[in-house]
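Just below is one structure, and these are the notes that go with it.
For this depiction, one protein chain was excluded, whereas all remaining protein chains were kept in their positions.
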Amino acid sequence: MTGALLSARGVTKRFGGRTACNGVSFDLWPGEVLGIVGESGSGKSTLLNCLAGRLVPDAGSVLYETRSVGSVDVHNLTEARRRLLARTEWGFVNQDAREGLRMGVSAGANIGERLMAIGARNYGEIRGTASDWLQRVEIDLGRIDDPPTVYSGGMRQRLQIARNLVSSPRLVFMDEPTGGLDVSVQARLLDLLRGLVDRFHLSAVLVTHDLGVARLLTHRLMVMQGGQVVEEGLTDQVLDDPQHAYTQMLVASILPV
Amino acid sequence: MPDTIADQGRDEGAYNYAYLDEQTKRMIRRAILKAVAVPGYQVPFGGREMPLPYGWGTGGIQITASIIGRDDTLKVIDQGADDTTNAVSIRRFFAKVAGVATTTRTEEATVIQTRHRVPETPLREGQILVFQVPIPEPLRMLEPRETETRTLHALSEYGVMQVSLYESIARHGRISKAYNYPVLVNGRYIMSPSPIPKFDNPKLDRNPALQLYGAGREKRIYAVPPHTPVKSLDFDDHPFEIERWTQCCDLCGSTESFLDEMIVDDEGTRRFICSDTDYCQERQEAQRLEAQSQKGERQ
Partner (left out) sequence: MYVAVKGGETAIAHSLDLLADRRRGDRDIPEVTLEQIDAQLSLAVDRVMTEGSCYDRALAALAVKQARGDLFEAVFLLRAYRTTLPRFGHSRPIDTSRMVAERRISSTFKDIPGGQVLGPTFDYTHRLLDFSLMADGERPIAPTAPVDAAQELPRVGDILEREGMLEPPPPADSGAPTQDITRDPLAFPASRAVRLQNLARGDEGFLLALGYSTQRGYGNNHPFVGEVRYGSVPVAFVPEELGFAIEIAEIDVTECDMVNQFAGSHEVPPQFTRGYGLAFGHSERKAMSMALVDRALRAEELSEVVTSPAQDEEFVLAHSDSVEASGFVQHLKLPHYVDFQSELVVVRTLREEVEARRAKDASLSALGQAAE
């Protein structure tokens, strides 16, 4: 290993006759936020799910440097180990907060679940931690016993983030975390995310089709088209001086001139 | 056609000892052995259709039928009482198909089949307590899918169960679950103790008797071997606690037992009486004898 936190090597995933992502390799360094951009259907979400162990790639491997036992091959772990990793060292923020939250239970329970899953058994302490996290994601403490069903879209997304970060993960996977939100709500969420990433020295892999989000949050960028990585580099470099025709097209069509 | 029907007159004399055929009993005994070997783990078994309806104790009856022998003495209780109709019906069934001795006395019984209670009288080694279980899966109301709950058990992923207890405290200030209160068996599997009141949960812990649990409709058997630790789930700062009554039993004066509340008139006047009928009678009998002997001494 080279000190990378996450290493993908030749990750390939096919669905029937279609190759959703093809031979993707990269290293993610501690504290780094990597953006994966591309149009819908470019294979970026498939790649993310392969990285996070939610999909099994047809070829290639994903190595992760754990806190305690060194490097592990994510797809060679037993399901038990992989799920443990996913709820202790990792976080996963879904585009649709409903998929990442327990909609039927209170916000406090949503945040406390990971703590209880790893053995926390003091109600007062769990609730205290949940309160701290609600404040960090700027949700009024008076809403701690409300279920997310009565939350707005932006609040749900912030709650999902708190639910993930409560176990102090090192690596967070994010799938279009600002998708489907109003522009003003997006801005606030982006601000919050940037602050949390800095404060907790998080590493992250962020999938987005929004180059504005990518510029604000990521250090490095991979551009995907048709399942292939067509360009990668430092975010500012890629966006300011795109080399590949597809990247140029993306930048031209989305960023204001 | 008429001839065939007339020829086909069959009678009920053809049933095997204890109703089930020996193959089936062997299959159930294998499931029981596996259940004992892995305390709290729900073993799927080829549950049979019984001549009693599902939900009325078919799981317990199949276990009892598979383990009962001619030398056994059977006690059957429902809600703690020997005289409730379903307990009577099941006791009659075994008296008929297995010809076993039956009793209402907890101490005399070698096999006790129960629905919703654990007897107040402490059990001893060698006794078997057979529970009738409606829903064996403690996570069922939190996760309806069998494929998912089996994974959660396999990986000991029990956060969701603790979440439900957290919710209860957040909403009510205390864990409001009153019966079928989930337990952790031998530090490994979360188990449904069947719909016994949480009052009975402490009796499951390190009990010298063998506890067998049968769910007929859901086709699961599980067990708690003698002396196995059984812990009721809770929080450090909201410890598990059992029901208490300010009243005592109207008949035997017990302050220790689970009390049934009875409404005795239109005014809503209440009486409280032990739900365990045998326990209550034994106490009344002992009190009567003591009173007699005191009377004798005075004379």
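Letters A and B mark the chains in the order given here, with residues in each chain numbered from 1 onward.
The definition used in the following text is that contacts are C-beta pairs under 8 Å (C-beta built on N, C-alpha and C of every residue); 3 or more make two chains touch, one makes a residue touch a chain.
Small disclaimer: the values here were computed from a predicted structure and weren't measured.
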Residue touching the undisplayed chain, where the options are B:E125, B:E146, B:E256 or B:E290: B:E146
For a quick check of understanding: of B:T84, B:T121 or B:S156, which residue touches the chain that isn't displayed? B:T84
For the chain that got dropped from the picture, name the residues of chain B it touches. 1-2, 4-5, 8, 14-16, 19, 21, 44-51, 53-56, 58, 78-80, 82-89, 92, 104, 115-117, 134, 144-147, 172-174, 176, 178-180, 195-199, 217, 219-220, 243, 245, 258-261, 275, 277, 280-281
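The rule is short, and it goes like this: only the chains that are shown with their structure count from here on.
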Would you kindly tell me how far, in whole Å, the mean C-alpha position of chain B lies from that of chain A? 48
Mind pulling up the chain A residues that touch chain B in the complex? 79-80, 83, 87, 102, 105-106, 108-109, 112-114, 116-118, 121-124, 126-127, 144-145
Listed in rising order, chain B residues that touch chain A in their complex are 151, 154-160, 162-164, 166-167, 169-171, 234-238
